[in-house]
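Written below as C-alpha cells is the structure these notes are about.
Only one protein chain is missing from this complex, and each of the others stays in its spot.
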Amino acid sequence: MTLVQLSHPARARSFLADGERARFHDAALWQIRARRDQRAAELPEWEALRELAARIKAHTLAQLPEYLERFEENARRHGAHVHFARDAAEHNRIVFELLRARGVTRVVKSKSMLTEECGLNPFLEQQGLEVVDTDLGELIVQLRREPPSHIVLPAIHLRTADVAETFTRTLGAPPLEDAQSLTEFARSHLRAKFLAAQAGITGVNFAIAETGGIVVCTNEGNADLGMALPDLHIACMGLEKLLPRAADLGVFSRLLARSATGQAITAYTAHVHGPRPGGELHIVIVDNGRSALRGEARHRASLRCIRCGACMNTCPVFRRSGGHSYGTHVPGPIGSILAPLRDPDAHQSLPHACTLCGSCTAVCPVKINLHEQLLELRERHLEGPGLALSRRWGERALAQLLGWLLKSPGRTARLGAVFRWLGRRLPGLTRWGSLGRWTATRELPPLPEHSFHAQYARRRAERARAPSDPGARRQ
Amino acid sequence: MSYRKELLARLRAQTLEPVPLPELAGDWITYPDREAQFGAALARAAGSVAVAAAGDVRRAVEALPVVQQAARFCSLVAAVPGNLAPPGEPGGFRDVDVLLCQAEFGVAENGAVWLDERAAPVRAGLFLTQHLVLLLERSALVDHMHEAYARLGARVGQKGYGCFLCGPSKTADIEQALVVGAHGARSLVVVLY
Partner (left out) sequence: MRVALFIPCYVDQLYPDVGFACLELLEAYGIQVEVPAGQTCCGQLLTNRGALRAARPLARRFGAVFAGYDHVICPSGSCAAALWREVHGLGGDAPGAAARVVELCQFLVTVLGAPPSAAAFPHRVALHESCHALRELGLGRPSELGPGMAGPENPARQLLRGVPELSLVEPARRDECCGFGGSFSVVEPDVSVRMGNDRILDFEHAGAQVVTSTDMSCLMHLSGLMRRQRRPLTVMHISQVLVGRSPPQLPRTEPE
C-alpha cells in the first residue's frame, strides 16, 4: 500500500539516533505514568470521577454560549475585563494593546499552551517587549529558542548538562552540575524578573461560570508570583476551559495533578476573582478553531481536554519519539487529533504515528476516545478533503484492489502462494519498499510451502478417501 | 468590533445533543485517621507536619528549626510574635525568612490547606518568603476535595484570592530530579493544634 511518508517518522528516527537520550525520555515518562497509576489506585472512586468529569465537560460544551455569558457577567461583577478573540492574531493584538496602552515593556509569563498556540511570545518580542517565561521548563526552552516538547514537562527532552550549557551561554551562569544548583540559579534570576515586571500573563486551567473566577495550578508558584506582583494581570484561555460550578472543581482538582504528574494535587491551586486592589485583571477568551471543532460530532469530545499530558506519558510512541517529532505545539495523542483537524495537509503523518493500542483513551481523565478519533482521522484523510488528490487516488485505488483480492478465497490463495514462492526463491525482493522496512531490522516469518486452507483441504480429501479409518475424528 | 456577538451567534447556530449536568454524588473515600493521612500526603509533597503539644502553638512554632535559624521572622498570627512587621509593599516580602499564617482548613486526601486573603492580606508574601509555616486546627481537616469545596460554599466565589497550598514550591523540570524550593517557599511546615 502506498505509504505516506511525512515528518513524524523522519523526526522520530533522529530522536532515536541518540539511544541514551531516548532511553532516558522513555523511562522518565513511564515513571510518571506509573505514579499516575498509584494515585489512581488510591481512590476507589477513580473511574467514577473520570465519568463525572467527562459528563461535566460534555454538558458545558453543549451549553457553551450560556456558560460563556454567565462567566463574563460574573467576572465583570468582580471588576475583571473580559475580551473575546476570534483567532491567534486577534488574541495577540488584544494582549499587545493592553500592554502598549500601559507602557509595559517587561512581562513575566507562566505556562499557557494557548499562548504557545497563538505564538504570543515571538509576536510580543517583535514589538520590542521583554517576555520572560517563568515556568522553569519553559524558561529553559525559551532560552534555547526551541518549542516545549511536552505540555506539562517542557524540557523533558533535555539532560542536566544541556540546561547547564544553556544557562552558561545565555545567562552567564557559572558552570553548574546538578538540578538543585541550576534551579537555585534560576530562582534568583527569575525573582529579579518578577519584582521588576510590569505585567503578568498566565494561562487558565479552569474558568468557573457560576462565580466568574479563574483557577491556575502550578508547582513552582510562578503563576502566583506573576499575579501577585505586577499591577496588570492578563489571563489567556481557550473557550473550552469553562466549568459550570465551583463544586465541579472538586472533581477536576482530584483528577488533574494525579493524571498529569502523579501528584495528589499541585503545590498551588490559585482561585482568582477580580483584580488585586489597585490592579487590573483582563481575561482573554480565545476561539481559534474551537467553535468549529465544537461543530464536529465525531471530534467534539477533544474539547474536553484539560491539558494534563497523561496521554503523552502513556503513549509508547510519544515516549520513544519525543514531542518535537510531532511538529505541533500540543504533541502526543491529543495533538495528533487537534493538529490534523486544523490543518490536514500539514499533519498527515500524525494519525499514523500510533499503533491504536488504546492506552491513551484509558488514562484520559475526561474519557476522550483518543485512539478511536485517530482511526477516524485516517479514514477522513483517505476519503475526505485534504491530502493531495493524486495521493488519495493512489491509496484509494490500492485499497480497492486489495479489497477485491482479499474478498475472494481463490485470489487470496493464489496471491499468497505467489508471495511465499517469491519470498523463498528470491529473498532479495523482500528488501524492497515497505517490505524492506521490515526486513532491514526483522526476519520474515519462515514462509510455509502450503497455506492452512490448502493443507486443511488436502487432509479432508485424504480422509474422504479413507472413511473407515477408526482414528478419524474430524468432519 | 468585539468578536463576542459573532461567537455567541456561531455557537447558538450549532445544535448539540443536550447532556444533563451530573449530580456531584459519589461514594467518596473517607479516612479513619485524617491526621495521619494528611501528614503522609503532605510528606509526599515535600512538606512536613509538627504537632503543638497541649495546643501551645507559640512554643511549637518557636521550636521549629527553620524559625530558630531565621533572622527575619514575620508572623501574621497574633498568638505568635515575630521579629519583623509585615512589609509595607509586596516586594518587601522577599527579605522575609519565615512567614507564619493561619490556614483555614486542610484536606486529608492530598495534604493541601486552604488560605485566602484573610490569612495573607498581601498574597505575594506567601510566595516570596523563603520558608512558610502554617497553623492548622486538627478539627479543621476534611476528607477530600468535594468536602473542601462544600465547606467553602459561596465564599469561594468572593472577590479576591484564595489558594489550596500543598507543600513548598517545587519542580522536576531538569531531568526529572525533584528540587524543592523553585520560585516560591523553600519549605513548608504545618503546625497542627
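So that you can tell them apart, the chains are marked A and B in the order they are listed, and the count of residues begins at 1 in each.
Criterion: a residue touches a chain if its C-beta (ideal position, glycine included) is under 8 Å from a C-beta of that chain, and two chains touch if they have at least 3 such contacts.
On a predicted model such as this, the values are computed, not experimentally measured, just so you know.
Peer 1: If you put the missing chain back into the full complex, which of the shown chains would it touch?
Peer 2: A
Peer 1: Using the definition of touch stated at the top, determine which of A:170, A:188 or A:355 touches the missing chain.
Peer 2: A:355
Peer 1: Using the document's definition of touch, tell me which of A:77, A:189, A:450 or A:463 contacts the absent chain.
Peer 2: The one listed residue touching the chain not shown is A:450.
Peer 1: Going by the touch rule given at the top, which residues of chain A touch the chain that is not shown?
Peer 2: 1, 3, 5, 8-9, 12-13, 16, 22, 26, 30, 37, 40-41, 43-48, 50, 314, 316-317, 320-321, 352-359, 361-363, 372, 375, 377-383, 395-396, 399-400, 402-404, 406-409, 412, 416, 419-420, 434-435, 437-438, 440-445, 447-448, 450-453, 455-457, 473-475
Operating definition for what follows: only the chains that are shown with their structure count from here on.
Peer 1: Using the average of all C-alpha atoms in each chain as its centre, how far is it in Å between chain A and chain B?
Peer 2: 30
Peer 1: In the complex formed with chain B, which residues of chain A make contact?
Peer 2: Answer in residue numbers: 24, 28, 31-32, 42-45, 48-49, 52, 55-56, 58-59, 61-65, 68-69, 72, 74, 78-79, 83-86, 90, 134-137, 140, 153-156, 158-160, 163, 178-180, 182-184, 186-187, 190-191, 194-195, 208, 210-213, 219-222, 224-225, 227-229, 239, 244, 246-251, 253-254, 261, 263-274, 276, 287, 291, 294-295, 300.
Peer 1: Please output the residues of chain B touching chain A within their complex, sorted ascending.
Peer 2: Result: residues 2-4, 6-8, 10-12, 14, 16-22, 24, 26-29, 41, 44-45, 90-91, 94, 107, 109-112, 123-124, 126-128, 144-146, 148-150, 152, 156-177, 179, 181-185 of chain B touch chain A.
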